[in-house]
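The block that comes next holds subunit A.
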Amino acid sequence: MEAKKIGCYICTGCGIGEALNVAALEKIATKEQKLPVTRTHPFLCGAEGLQMIRDDMANEGVNALLIAACSHRVKTDEFERFNTPLLDRVDLRDKSLWVQDISSGNKEAKEDLQMMASDYLRMGSVKLKKMNAPDPFQDDGFSRDVLVVGGGIAGLTAAKEVAATGYRAILVEKSAELGGMVGRMHKVSPTMPPYRVLEENPVPGLVATVEGESRIKIYKNATIQSTKGAPGLFDVEIKNGDTVHTERVGSIILTTGYNLYEASKLDARLGYGSSPDVVTSLEFEEMAKAGQLVRKSDGKPAKRVMFSLCAGQRDANHLEYCSAACCTYSLKQALYVLEQFQDGAAFMLFQEMRTPGQMEEFYRRVQEEGGVIIKGDVEQVSKGASGGLSVQIHDKLLRGKESVDVDLLVLATGMISTVDTQDPNKPSPVGQVAEETAKSVLNLEYRQGRSMPELKWGFPDSHFICFPYETRRTGIYAAGPARRPMGIAETVTDATGAALKAIQVVEAVAKGAAVHPRSGDLSYPSFRREGCTQCKRCTEECPFGAINEDEKGNPLFNPTRCRRCGTCMGACPQKIISFANYSVDMIGSMIKEVEVPPADDEKPRILVFACVNDAIPALDMVGQKRSALSTYIRIVPLRCMGSMNLVWIADAMSSGFDGILLMGCRHGDDYQCHNVRGSALAEIRLSKVSETLNRLQLESSRVKMVEVNIMDADQLPTIINEFAEQIGSMDLNPYKEF
Partner candidate 1 sequence: MKEYTFFPGCSSEKSASAANMEHSVQAMCKILGIQLNEIDDWNCCSASIGYAGGGQLPRLAMSARNFALAQQQRGTTDLVATCAACWLAMRETAERIEHEPEVRADINVALKEANLSYEGGIKTRHLVEVLIEDIGWEALKAKVKKPLSGLKAAGYVGCQTNRPFGIAGESYENPLYLDKMIEATGATAVNYPKKVACCGGALMFTEVEKSCALVRDLLQCAVDNGAEVIVTPCPVCQLNVEVYQGKINQLFGTNFNIPVIYYSQLFVLSWGGSWEDAALHQQVVSAEVLRRFA
Partner candidate 2 sequence: MAYDLSFAQDVYKNSEMGHWIKMCKQCGVCAGSCPLGPHWEYSPRQLFQLVRGGKKEEVLKSQSMWMCTSCYNCIVRCPRGLPITHIVHGLARYASVKGYADPNQVTNRFATKIFWTNIVSTGRVGEAMLTMRLYFVDGLAAGIQRGLEMKDSALGMLMTKRLNPIPFRGKIKGYAGFAAMIAKAQELEAKREAGA
């Protein structure tokens, strides 16, 4: 590889040139940092400025760019399209000039800003010096095929969409026929405008399409015995009777759907089992499909039907959650009754009627047809005077107990995930879940366990706000009720989206690039084997289960599973894990490059580690609002708080920093960390930092971690400035003198 030649380009536009002594900055670049090419331009992001850089790359051999202008989050179209992976942006504007009030013309304020800009230039320079071009991971065996597990409406849709895009799908269905739960239904609730009429079951048509599609290979009566490998390289053993087929696929979509909560477990008050006229929604659906809307007890027509919409749901003793689809499902069944019988009556006992999306229109239709909603619950079911049932209800609006004679009581039981999941915070090594192997859908051969990490209530969802369909296993997407409870229309959308994600990952893998959140990043972690103590922290902490272990306990990286968050790097006590463009040494060198003023100057320095996903955008917004931040701070963006290595705390303290503020994402149940556990792990690591500080004989209050949301721009000045004030009121770090 050719030698690195860094060009430093300082923009003097947007007021930078007026506020800063640019000549002094140039001097730092050339004399102090010894960068071979340094230029300034009054409008660097303009055509002329950009051409100047391109000319240097063509004529001067510049192949690494240090662009000192605005935040790395703006002008990306202009500054990130040069043909080099070696680039760093020094922010002289958004997080420097715009957060420093120099309007008074105060000399000291201008000096402080100059020091800040100088430090950022030094940090950027050393960062670029430590940066290497990533060598993208490649393998001859990459597959672009997509495995779809589960042949219900979600799986059929996903397979169809994968094939329609020109890729091959392998569809595995455990039963003898495709179609799944929806395939058993009489009709389906509306999926298209005007959202008022029942639609014919779409599944038979979908099955025919999928079975007739040459790009889809179907295994029926089949289960997955094991899933090895990583995106692009998954080797899946499909067991079909006594035969085991091995397929290599690039990505996996989980569309195994749901199981219904067992009606026999419901409270006795609901009467299931006490009379044949108490049935589940699914049983009622099958009766409707068979054209048998009758009392099972005596075969008389079932003209008065009561539906209990939350049977064993949103109930601490049964399912705590709402299954989202049962209200709509019950409304649909009410319409079966009202459409079939002129004198029919349908009663819907609800807690809260939940008809997401356009289903409100359908709800309206059922009420227009005479469906009666009742806010209340079943208290007791007994035999009716003229056959059928007498249902005693607690009616919250009629204020008390009421008896209602009906022909049938239909219980809308909830959805349970069919995907085996495990607590992501307590990964269980392969050996320990052997007994559960038989129940696992994918039987992952991952160091962190065979099952999918759970978000809540047994569902394998991940970061629902930013990344739908996502699970915490790269390249494995969940769609439909396998991911979380949902109805048909949403399932179809979900399966389509997951198909696109599955295609996206195989294409990213082929380029050796990361998928979200660091889309396109070509780096991946490597480690220095001789330094490894087999402590296993990296393999345990990786939020995505990307790292396996060899028999000695050394990490085995699976680059295509990796999201490049750097959590392994942050975890490693030996500091031997690094990326070509991100390393412990790089950040440590940046810290050391900051010029800490001597104690006599009484200018404290505070290091701010800020997550690029939320805290950095929030800080940029502080700049856009021109809110003033303390002049003491020096911001270091991190990929994720998970990559924060404790050695940096020690480095900073021994370099004379007076305080350290860490800005990570919210963690806990409602986490917002893009890498799921990064900020949580950073917090755990920090709990041990007081040891380090005590060793240095420093107060532990010098280090503080805060949760910052992208919307927190209004709070940040207070958070930062109060911390700065607190640090300012303490004695300066005595290590400045060393």
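Keep in mind how these were chosen: all candidates are chains of the complex that A comes from, given by their letters.
In this section, a contact is a pair of C-beta atoms (placed from the backbone, for glycine too) under 8 Å apart; a residue touches a chain by one contact, two chains touch by 3 or more; residues count from 1.
From a predicted model like this one, the values you see are computed outputs, not experimental measurements.
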Complex member touching subunit A, one of 1 or 2: 2
Residues on subunit A engaged by candidate 2 in the complex (per definition of touch): 345, 347, 353, 363-364, 367-368, 370, 372-375, 390, 393, 395, 397-399, 402-405
